[in-house]
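For this view, one protein chain was removed and the others were kept in their places.
For clarity, chains are labelled A, B and C in written order, and residue numbers in each chain start from 1.
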């Protein structure tokens, strides 16, 4: 099925033409923000389910005076014909036909949904209660967490963009697991997310009067990001791992922070831990390991593609505690998608992603 | 030293006369709200360090038209002479002389500070970096968490009111530990608090522009509430327990929620867990165990003395997950202090504490 | 049509039996909070459109352990048969049949909706785009702002509870207009409201991610509260007044504040202004006029039935500036409804309404 042909001219000499399907959701409009400001990208079209024929800047007036594009149907062939790469920011379970269409047209795809994240069809169907994608297409999908597997992203045609919670968990745990510094049992991942992660669909729980001035845990112990985390960290560790993952909802719009508890292996010292993070992340453009004694604030990464990581050693309780923070809509979704696109097209990885947090 | 004499007339036939030292801090003014509305209490005086001679309603204008009291110095003898019970809502480390004065005057004391919470002087000095209270006074102090030890609160003269984080942790863990349903190793307590817990003192971290729209972990792995939690749950379990405790700061004013992870003992089934909570808390006026599948929202307890508890069994990861929520200034401080006073004076325990959350 | 019979026993010797229709909306559940805590009231039933047959404490879990009532249909006769007074907290335009049924059953009604606020049918139909209530029923409706017209509330059978914005505007302006201290032209009412005023219905604008971290004006210059304000202040002034009224939406749940600009009449001095407010409000239990130089904070009235008023004289621009603040769900809705009920049943007016703001 795969028939993608790398263009004769190396990317970088010409603009990458992109279209976004699902542009009027929160991750979709965030993609538009990032792609519009990207020096090597030209947005050729925006697809939507609910706002066909409307000006994008009417749906999101913060784009007034900046972007003048009328939204098309997600089924509009134009979005596939004119683009070099199609971004899918659709609700879970809808991606397959668009992926097929894009690949058959020789286009690349970056899918921000969950449909291609789980490599095992049975696991997908168990957790998502939907039919898994066909095996031949699923086999082409590359899970795209650049800090972990950028070498295989390079040639991806179908890129499956990680979930937000898994991004914090995997980046937080990778140096420990890769270096076998910890006991893989009893890993606890206690995560907290801003409300924008629930998307723009109307729901009582997302109302200001309900979510405001409130904090709660939700969706556990069977949140769908659990198998995604386990799949990826098991691959890093080289053995099957089960985690306890509990998400919570913060009374703020953007921002995600995971606090991870794990027992050090016998013989592991704190200096080994520090070295592991230093070694793995020192050249990463988007991972910032905090100095000992300092811990991430979600607002330090707001609007940026950074993942900030803080480390602590609780010698009394024999635990390593890792705190990792991202903007759930950037490194947790659209920013990471652009980072993956940069790799797929041979661009410098941080192109278009050098935002500084708007503070305070 | 102890010379408290129970009044000839049983309490309940007359108003309890109270004074509050440290009335102009957040927990102090919350005490004033609760005590003012308490049918069996008369506030005889308010002591302050910084607002001596000012009208209390000037310091806190939400009391205008309600309370007309001029603040006295915390050293004013009147506050000890006129009261049956003295509430101390002072910064940590200042309580001893006031406790001595009150007890010598034959008065009861409810201390909302930390000075008398730790029974071991060395532990106190290690964690608080202050001189511990003299052993003879410390020996008189009763740690007052009514759901756990109300029988000894009854006769307390010096009542040490629990910390906010420990209240969530101990109430969350007690049924499991009391019934020996869990492994006491690897207990993780991941707590999140509103900012009012930091008090009214000026600090950069408590500024709206810094704490707003933000989430972070802080003060771990050596937060001072750790030994208090360990002391109390070790007593319940009958063996020494160490926990990993990590507090976080929420972008909201009031509300506290702890997510607690613990491994079930071999043989423990979820029904045993449910029974343990049902049995221990079914008659408690202030503990509400949620139905299976539901979890606390901090705003359901806002302004109230409730502790809401939700339970989950993560069979994949072999963990019991307990979520407990309180209002940090009520059940976590001033409301619990009033509950303790009610017990100490023979009143029905929920007198003056039947608030319903102001929702949404 | 009127056939209400005052009970043989004066109220106060027995509990007032109440039912609430629309109990599962925000103003409805706030009524339940206030009525449940009211010493002279017994709630006999709760009516709802969407949650028939469900436990009220399931819909609003902050009532768990407090209220154990199963919601009935708003059309359930029981709600009319068993109650002495029926509270209507329904969407606008639905009240008439329930009012008719209640009155025909000899019951009193407190309607928190807008249907009976405007005395002129044409004005109602112009602003609300709905058919006005029949003239004979409308004629029975008493607009219930106790500080202005409590003498006629006394005998009301059908009490029309004021809107939230009008409450701030009328209480803010009454002393000036009553004493003819101001020019009635060019009155500007710039109002700001928390989001709970929009109710519990799902809408994009009420989502946390949209309303949070945002501020905007809306619904002007033709907001429906305009004719209500004009009707009432014209009556006070004895001449027809038109105002410019602009509402705004605050990123918070509860709280409302109006800033009112008005030109003093020739000869008016600031001391006359102060005297006017002092005279009109000094005995009012729920109006607090701030000392000169101080201005209301919405959180000082949160959860309470207070209306706080601050005054300023801008001699440079020749304007009197009045700032009035309420909790939109209490003095702006449910608290005022209870205040009106107290008057209608001969109770002390502040019964059940002596809440102190939960601060900070």
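Basically, a residue touches a chain if its C-beta (ideal position, glycine included) is under 8 Å from a C-beta of that chain, and two chains touch if they have at least 3 such contacts.
Note that the structure is a prediction, hence the values are computed from the model and not measured.
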item	value
Candidates C:14, C:54, C:104 or C:244 - the one touching the absent chain	C:244
Selected from A:97, A:238 or A:360 as touching the chain missing from the view	A:360
Chain not shown: contacting residue from A:220, A:277 or A:300	A:300
Chain not shown: contacting residue from C:105, C:121, C:179 or C:214	C:214
Residues of chain A (touch criterion as defined above) contacting the omitted chain	26, 29-30, 33, 36-37, 60-66, 196, 200, 213, 253-254, 288, 290, 294, 297, 299-304, 306, 308, 354, 356-360
In chain B, positions touching the absent partner	26, 195-196, 200, 202-204, 206-213, 251-253
Chain C residues touching the omitted chain (full complex)	186, 188, 190, 192, 209-210, 212-218, 220-221, 226, 242-244, 246, 248, 250-253, 255, 257, 259, 261, 263, 295-299, 302, 310, 312-317, 319, 321, 323, 325, 360
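In the analysis below, only the chains that are shown with their structure count from here on.
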item	value
Euclidean distance of C-alpha centroids - chain A vs chain C, Å	47
Between chain C and chain B, distance of the C-alpha-averaged centres to the nearest whole Å	37
Whole-Å gap separating chain A and chain B, where each centre is the average of the chain's CA atoms	41
Shared interface positions of chain C, touching two or more other chains	26, 196, 200, 213, 253
